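Everything on this sheet refers to the single structure shown next.
Excluded from the complex is one protein chain; the other protein chains are retained at their positions.
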Amino acid sequence: MNSIAYSLQEIVAQFGGRIEGNASTKVHQIATLDSASEGHIAFLTNSKYRKQLESTHASAIILAETDADSTLLPRIICANPYSYFAKVSAFLNPLPSVKAGIHANAFIGKGAKVSPHAQIDEFVSIGEGAIIGSGTVIMAGCSIGANAKIGKNTRLYPRVVVYHNCIVGNNTIIHSGVVIGADGFGIAMDEGAWLKIPQIGRAIIGNNVEIGANTTIDRGALDDTVIEDGVKLDNLIQIAHNVRIGSHTAIAGCAGIAGSTTVGSYCRIGGSAGIVGHVTIADGVEISPFTMISKSLREKGTYSGMNPFSEKDKWLKNTAHLRHLDDMATRIKNLEKELEALNRRES
Amino acid sequence: MNSIAYSLQEIVAQFGGRIEGNASTKVHQIATLDSASEGHIAFLTNSKYRKQLESTHASAIILAETDADSTLLPRIICANPYSYFAKVSAFLNPLPSVKAGIHANAFIGKGAKVSPHAQIDEFVSIGEGAIIGSGTVIMAGCSIGANAKIGKNTRLYPRVVVYHNCIVGNNTIIHSGVVIGADGFGIAMDEGAWLKIPQIGRAIIGNNVEIGANTTIDRGALDDTVIEDGVKLDNLIQIAHNVRIGSHTAIAGCAGIAGSTTVGSYCRIGGSAGIVGHVTIADGVEISPFTMISKSLREKGTYSGMNPFSEKDKWLKNTAHLRHLDDMATRIKNLEKELEALNRRES
Partner (left out) sequence: MNSIAYSLQEIVAQFGGRIEGNASTKVHQIATLDSASEGHIAFLTNSKYRKQLESTHASAIILAETDADSTLLPRIICANPYSYFAKVSAFLNPLPSVKAGIHANAFIGKGAKVSPHAQIDEFVSIGEGAIIGSGTVIMAGCSIGANAKIGKNTRLYPRVVVYHNCIVGNNTIIHSGVVIGADGFGIAMDEGAWLKIPQIGRAIIGNNVEIGANTTIDRGALDDTVIEDGVKLDNLIQIAHNVRIGSHTAIAGCAGIAGSTTVGSYCRIGGSAGIVGHVTIADGVEISPFTMISKSLREKGTYSGMNPFSEKDKWLKNTAHLRHLDDMATRIKNLEKELEALNRRES
C-alpha cells in the first residue's frame, strides 16, 4: 500500500531521538519485530521481548536507552518507543488526502454551509442549516441532521448519523455506524402507559475525539450530553443522555454509561463495564472490565467488581453458596462466640 | 430553536392542573430549575430539591400540591409533575411536521404502496410490495425490505433497516441504526460444520413502541418475534429470534434477551442485563442492571445478580475465595459439628 521510503535521519529530524548505526537506512513501513521484513522499521517497547531482536528481519529498530545496545541493527533511541512508534506509523501511513468537493449524488439541505475545502461523498445527506468545516471528510451514506455542526479536519467514515442540532469538533474521527444525538431513554409512567419525554438537549463532541464503530451517544433531555476534548471511545459503547465524559478519558468496547453521570478526565474504563446514572466519577479513576459502578467515586484509584471464573461445575458448586453468604457470616460469628464461651469456661 | 410562547392559562387548558400567580405568564421552553432562564417553565418532581426554587431563573414552575407554597413564582400545581412536564415539553417542542411526498432520489420497488401522506427522504429504499402508512416519516438512507409493512404516524430516523415481511405498527419511533428482522442465530452442527437454519418467521413491532439507536431485533426462526404495544427499548439492545416482549415493558441499554424467551408486560429490565433463552418472565418483574436471569421468573418482584465492587486489590483478595466457597461452607459445617460434640462432652 505504501511506497515512500524515508531514512532514519529524516525520521529523527521529524520526531527527535538519536541514531545508532547507518543513519541513511531507508524504511517505508512499520511492523512488529516478528513480522517485519526488509524495509520495515520495528520497535521494542518492553525489554522482556529483547530476544526477538535476534531473529527480526527489520531494517531498523525503535527502542529505549536501556535497550540501546541490545542489537547491532540501525536504530533510533528515544524516550518513549511506543509513542514514537505511533508517530512514525502515522508519518509512513498518511490518511488519503481530502478530495474537496460535493459529490453529484449527495443531498445538501437548504441553507447548509459546506466548506469548499470539505469532501462530501456519494449518498451523504446534509440537513438544512448544517455547517461542515474545512478539511472535513464525510464519507458515503452519512446523514447530518438539520442545523448540526461538524468542525474542521474531522473525518466521518461511511454511515455515521449525526442528529439535528448536534455539534462535532475539530480533528475528530467517527467510525461507521456511530449514532450521535438520538433521543435519550426518557419516559414517564402515566395512566398505565409510558409517556415520551422529549429530548431537546444536544450531543456535543469535542476536538481530537475518536469514536468507534456502532457506538451510540444520545442527545440530552433538556441540557446537553458532552464528550470533552481528547476522549477515545471504542466500539459498541452506549453513552446515555446528559452524560459528561471528561477530557482524555478512554473507554473500551461494550461499556455503558447511564444517564446524567459525570465521568472525570483521564479515566480508563474497561470493556463491558458500566456506570449507573446520576453519579460522579473522579478524574483518573480506572474501572476494570465487567465491573458495574453503582455509586459515585470521589477518589482516584482502580476499582473492580469482576468475577473470577473456573470450570463450570466447580463454579456452580461454589457460587451456589452466594445465596447463603449472610447465613455463613452469621454462623461464623456464632462459632466465634461459642468458642469464646468454651474457652472461658476452660480457663 | 423554539419561539412560540404560551401562557400558563393556555397550558392548563390543555393538560389540567391549577395555577397560582400570574396566569398570563408566557413560557416558550421547558428547562431544569438549575438551567432555566427568562421564558422557561421549570419543574419540581421531588421535594428534596425545593431549595433550587430559591435560585431558579425560571418564569414559572410545575409542581405538586405538597410543594405548592414553596415558591412565589407563577406555578402550575398538578398531580404528577413528572408526566405533566413530559406533556408540556412535547407541546412546546413539536416534531417537525411531515413533508408528504417521495424524494426524487428515493428508490421505490415494484408494487410498493406508499401513502401520499407519508414522507420518504433521499436515499431511502422501499422494497417490492412494501406498504408505508399515512403520516409516516422514513428518513435518509433507511431500507425497508420487500413486503414489509410500516404503519401510520411512525417515524424512522436515518439508516434504519427493516427486513422483508416484517411489520412495524403505528405511532412508533425507531432510531438510527436499528435493524429489525435480521436472521436469528439459528445453527445446527452437521458433520463438523454449522448448518444455517433458515429464519422464515418475521419481526413484528407494535404500536407506540420506541426503539433506541443500533438496537437489533431478529426475525423468528419459524414463528414470529413480537414486540408488543407500548414497549420502550433503549440503545444497543439485542432481542433474539422468537422472543416476545409484553406491552409497556421498558428495557435499558446494552441488555440482551436470548431466543424464544417470553417477557411479561410492565417489566423493567436494567442496563446490560440478560435473560437466557426459552424462559418465561412474569408481568411486572424488575431486573437489576448487570444481572443474568437463568431461569423462568413466575412471580412479580425485583431480582438481582449484580456484583458490588471495591478497590481492585481488595476485590481480588476477597473474590479469590469465590473459588473455595464450597470448601468454606463445608468447614463451617464441620466446625459446628465439632463444637457441638465438644459442648456435649463438656456438659
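Lettered A and B in written order, each chain numbered from 1.
Basically, contacts are C-beta pairs under 8 Å (C-beta built on N, C-alpha and C of every residue); 3 or more make two chains touch, one makes a residue touch a chain.
Keep in mind it's a predicted model, so treat the numbers as computed, not measured.
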Legend entry - Absent-chain contact - pick from B:A64, B:V209 or B:C254: B:C254
Legend entry - Of A:Y6, A:Y49 or A:W315, the one touching the omitted chain in the full complex: A:W315
Legend entry - Residue in contact with the excluded chain [from B:L33, B:I102, B:V161 or B:L233]: B:V161
Legend entry - Contacts of chain B with the absent chain, listed as residue ranges: 105, 107, 123, 125, 141, 143, 145-147, 159, 161, 163, 165, 177, 179, 182-183, 185-190, 192-198, 200, 214, 216, 218, 222-223, 236, 238, 240, 254, 256, 258, 272, 274, 276, 286, 288, 291-294, 301-308, 310, 314-315, 317-322, 324, 328, 331-332, 335, 338-339, 342, 345
Inset, instruction - By the contact definition given up top, give the residues of chain A that touch the hidden chain. - result: 1, 29-32, 35, 80, 82-83, 85-87, 89-90, 93, 96, 103, 105, 121-123, 139-141, 157-159, 173, 175-177, 208, 210, 212-214, 230, 232, 234-236, 248, 250, 252-254, 271-272, 289-290, 306-313, 315-316, 319-320, 322-326, 328-329, 332, 335-336, 339, 342-343, 346
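Just so we're on the same page, only the chains that are shown with their structure count from here on.
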Inset, instruction - Just give me the whole-number Å value for how far the CA centre of chain A lies from that of chain B. - result: 25
